[in-house]
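Take a look at the structure below.
Only one protein chain is missing from this complex, and each of the others stays in its spot.
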Amino acid sequence: MKLIRDPVHGYIEVSDKFLQVISTPVFQRLRYVKQTGLAYMVYPGMNHTRFEHSLGVMYLAREFVKFIADNSKLDFVDEDYVELVALAGLLHDVGHMPFSHTFENALILAKHVYGMDVEEYGKKTHVRVGEKVVKDFLSHVIDKEFSKNMSDPVGFVIRVLEERPRTEEEKLANLVVSNFVDADRGDYLLRDSYYAGVTYGYFDVERLKRFLVYVDGKVAVISKAVPIVEQFLLARMYMFENVYFHSVVGLYNAIVSHAIVNLMEKGLRIPEDEKEFSVFMDDMVLSRLGDVDERLRNAVLFRKGFKRVKKDVTGKCLDLFSSRREEIYEKMREYKGLLIYHEFNDVPYYEEKDEALYVYDGGEVKKLTAISLIAKSLKEIRKAVIGYHETVEDKARELVQLLEECKTLGP
Amino acid sequence: MKLIRDPVHGYIEVSDKFLQVISTPVFQRLRYVKQTGLAYMVYPGMNHTRFEHSLGVMYLAREFVKFIADNSKLDFVDEDYVELVALAGLLHDVGHMPFSHTFENALILAKHVYGMDVEEYGKKTHVRVGEKVVKDFLSHVIDKEFSKNMSDPVGFVIRVLEERPRTEEEKLANLVVSNFVDADRGDYLLRDSYYAGVTYGYFDVERLKRFLVYVDGKVAVISKAVPIVEQFLLARMYMFENVYFHSVVGLYNAIVSHAIVNLMEKGLRIPEDEKEFSVFMDDMVLSRLGDVDERLRNAVLFRKGFKRVKKDVTGKCLDLFSSRREEIYEKMREYKGLLIYHEFNDVPYYEEKDEALYVYDGGEVKKLTAISLIAKSLKEIRKAVIGYHETVEDKARELVQLLEECKTLGP
Amino acid sequence: MKLIRDPVHGYIEVSDKFLQVISTPVFQRLRYVKQTGLAYMVYPGMNHTRFEHSLGVMYLAREFVKFIADNSKLDFVDEDYVELVALAGLLHDVGHMPFSHTFENALILAKHVYGMDVEEYGKKTHVRVGEKVVKDFLSHVIDKEFSKNMSDPVGFVIRVLEERPRTEEEKLANLVVSNFVDADRGDYLLRDSYYAGVTYGYFDVERLKRFLVYVDGKVAVISKAVPIVEQFLLARMYMFENVYFHSVVGLYNAIVSHAIVNLMEKGLRIPEDEKEFSVFMDDMVLSRLGDVDERLRNAVLFRKGFKRVKKDVTGKCLDLFSSRREEIYEKMREYKGLLIYHEFNDVPYYEEKDEALYVYDGGEVKKLTAISLIAKSLKEIRKAVIGYHETVEDKARELVQLLEECKTLGP
Partner (left out) sequence: MKLIRDPVHGYIEVSDKFLQVISTPVFQRLRYVKQTGLAYMVYPGMNHTRFEHSLGVMYLAREFVKFIADNSKLDFVDEDYVELVALAGLLHDVGHMPFSHTFENALILAKHVYGMDVEEYGKKTHVRVGEKVVKDFLSHVIDKEFSKNMSDPVGFVIRVLEERPRTEEEKLANLVVSNFVDADRGDYLLRDSYYAGVTYGYFDVERLKRFLVYVDGKVAVISKAVPIVEQFLLARMYMFENVYFHSVVGLYNAIVSHAIVNLMEKGLRIPEDEKEFSVFMDDMVLSRLGDVDERLRNAVLFRKGFKRVKKDVTGKCLDLFSSRREEIYEKMREYKGLLIYHEFNDVPYYEEKDEALYVYDGGEVKKLTAISLIAKSLKEIRKAVIGYHETVEDKARELVQLLEECKTLGP
């Protein structure tokens, strides 16, 4: 057993089984994939990586499922099951590519703006890659360490990652790892806040985990803890508004995305081979920047040369811009990333059929919006940022003009 | 100059002028008035007092007004003015009575439930008392220390406390000390969270203070900082839901209120005399508890003998109960506080004519609800708690029955 | 099971058994005994009480003994044993009198300066009182809740408090609760730092507890954690130097001690009776201050009227003053506390025969000073403060003169 010091959760205990998984090159690789892409351009402390986030999710997944089991008297939860859930937590991001979601964005750009022939699954590409990593590169370790008491641990982990559970056990594991309130979000809100040096993402994790319950096949929060769930949803919304969707952060992530597309044009692909995949990391992109337009390179490395249009595109302006998206994208393509128009959007909370957070008061189970006015009032976050390299300022003028005309204060 | 170590704001600098005011017995008295009444029954760390809160408000008022002046280029803000605003902050709670708002509640009970002939001004009684304290007991010190460069500092402070500003200077001071987002609330959210050991009340004070501006006679927040203002309003709402309006906290504050009414029946009044007022503190009430019903005394001192009805009165139940309030109050009066029905209500944010938070984007000034969906969605917090001494359990049965019948999950 | 929110340790779980003990008036009374006497005069946040400290020691004792058992493979540690150790932790301060150690100091003064006939056991009086409280007032609850699986739980607790263990089980419990590095000190260092708003007392409790072991009848720290133990000893030393032995804190604790002696002269004694003992609290002293010299009363309540000699008595001056102690005490007695000479001393760490911290490296067990140069270098903290009421300034002149003559910079 090993103790790892984590600034967010204190000591994280890692048993030998888990250490075997963590010690593989494909997992160690996560030490070199920044959690939040180029957010360090604005928040200089945000150099943290998917490695420590993954350890944190392992830790929280274990905590969540233990308290849920205690509160719900579940037969199927034993130490082996808890370990499998923790393993799914540990591996949920093992498919993340350089700069995390930014690389996914590059794939989208490559396909939809630059018309390249690449495979992409939006914000789920890392899940598809992760599935391959688990199957092809990690299954021998997982089988060796975890199959003694459980049949098909690899299948379990993959189905949880893909959110396609087949059994009650997998369903609960899935909800613990990926849900509206889950171990993944729980960890990144606390962790990203810590490294940014902001308080937006803090929520009362010690209380939250003690008030989760599994009832009627749903993860629910006990009714007196509804305010914590609201706090959690709002924490996430504020992190989006202030950090992940910070206009400058977005601008630089967009710039590096275009640089990555440049590299794709020169042959960069997601490696199929284990050894190559092990060094598919931020550094690999940075070290190849000599091959891309020097203006993109200097922007990515030295925050140099680009200007951001101070006013963001929001509200009805955004509708206008979105309606002319194809035309704008054509410009972006033409100027190869020296002109940037980047849209952000995230829905803080929505309910669909079964997909919802539930509230339990010892008797009934209700959807969250039936209880919480705050949850009900949460609206999609939408905006776009415009930026350009100073050498193409004149090309951006038209967009700036368009924005000036439609802009007013307020949503 | 003196440095006072404050767990919330770090070092607070106190100049000699202020030290003279702080050193008076009527101010030192605040060391013995707990900030949050009997909240320590539930949150054992909440033994903090109006003394340190007042220092904190002094500190934050100074910070707020300095940044506002910087951002707004105000002519009338000089060091003397900043000091006056800080002084108003320091003294804004100097009229608080034992157990703070709980004593105000006792006055309301005395008048409206027990039919006693006492003066009360709801949650503003402490302001009326404070006015007297400043005028009668502190004006000589204030005049001596602060009138050198400013005319009528006592009048300034009183008009700010009473929220009746006559000049632009007083108006701004008033808004800094008492507004929706102000030095008072700013301090108590951070401070009460710290001592409760919760995170609900934290907001980004370092950012907030840097984005305040005074424009068109209004305190406004610069538009990019709207999320902090939302965070602030929500922080306050969560502190109400989880701490100030915690059912057990409410129950014990109600119990001590009835005990205070008992003492009022035996002659206890707000002292007119300076020397007597200086010892009008929590201890004075506690040390007289030998004179009240032993069951109330044991409840207040030892958390002994009372039971709380586990379900709170909310939603339509609360409408029902409120409609029968007189009848319920008659029972309370009859059982002299051994049967408790206590209503809570607070409105997290509302706008009326000029009373609003404003948002400024360098051009327009708009009301907050025109910009923030969160602010718009905030609804009144309403609930009631029922409790009873175990010796009168049978008397409570009817209320419990009534509650059982109307109760469902949700708002 | 109940969750109590603690600012220092997060949630503290309290089982029903413990709740029965905590709910007694003699334990609830600790809510009204400040942990650090009049330290709030200097550090306004230090209003915390023996109540929360006792909960914290219960929590840490449980943690410590669990990790020790894990690391040492002890047969006799089962859940019942862990509970008894935690109970001893909970009750270790149940005999503390108003203002904690300050009352003990008053007893010393009463006997040795004022020549009164009172019983006192130095800094151990609270232990003797605690023994009585456990035996006379709490044994029925303890027996009822804890004697099912353990014989003589009351005896266990008392022998642990008195540090007179008879069995291996009691010996370990004793070392966990009262040792150089123990649950009591562990809690108060963290807690007092938190409320003072200082960092002096912080040490790495999460690491420390994981590296404790019980070997050869000794509690030892595993050798790689020696730096944490040094950090702990230094943390305690700094808290003494900066907080507990702060000259102004000492002065006011001395003043209230003399005021208490005044009250003893008027009949105040440690109550024998359970009901009276239950209200033997800070408030009881404060509410009787009307009976003592008004100058002492105003100093205690309002920090008014006293002056401190700015230079402390240290080094060879202290030797000189100590040699003339009787003469100085006679003055104090004569002026009834209006002239104060108060000595502080504490030994951060010393080893005697078996009394030592031990270090274990998997093979040998050695005393700490054989390993740690820091531990070896720790020297006694000694100093004295002189203070006087402004009405007797002339009486203090001789002492001040004496100090001026011997004073130089340095130890």
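We just call them A, B and C in the order they show up, numbering each chain from 1.
Rule of thumb we're sticking to: a residue touches a chain if its C-beta (ideal position, glycine included) is under 8 Å from a C-beta of that chain, and two chains touch if they have at least 3 such contacts.
All figures in this text were calculated on a predicted structure; none of them were measured in a lab.
Looking at the complete complex, one finds that the omitted chain is in touch with A, B, C. Checked against the hidden chain, the listed residues A:15, A:28, A:345 or A:391 yield one contact partner: A:28.
Here the missing chain is touched by one residue of C:152, C:294, C:327 or C:364, and it is C:364. In the full complex, chain A touches the omitted chain through residues 4-8, 10, 23-25, 28-29, 31-32, 40, 42-45, 47-49, 51-52, 55, 194-198, 278-279, 282-284, 286-287, 298, 301-304. By the touch criterion stated above, the residues of chain C touching the omitted chain are 198-200, 202-204, 223, 227, 230-231, 234, 238, 241-242, 359, 361, 363-364, 366, 370-371, 373-374, 376-377, 379, 408-411. Within chain B, the residues in touch with the undisplayed chain are 3, 10-11, 206-207, 210.
Following the convention adopted for this analysis, only the chains that are shown with their structure count from here on.
Relative to the C-alpha centre of chain B, the farthest chain centre belongs to A. Shared numbers divided by all numbers used gives the overlap of an interface; between chain A and chain C this overlap exceeds half, so the copies present the same residues. Separating the centre of chain B from that of chain C, both taken as means of CA atoms, is a distance of 34 Å. Separating the CA-averaged centres of chain A and chain C is a span of 49 Å. Among all residues of chain B, those that touch two or more other chains are 198.
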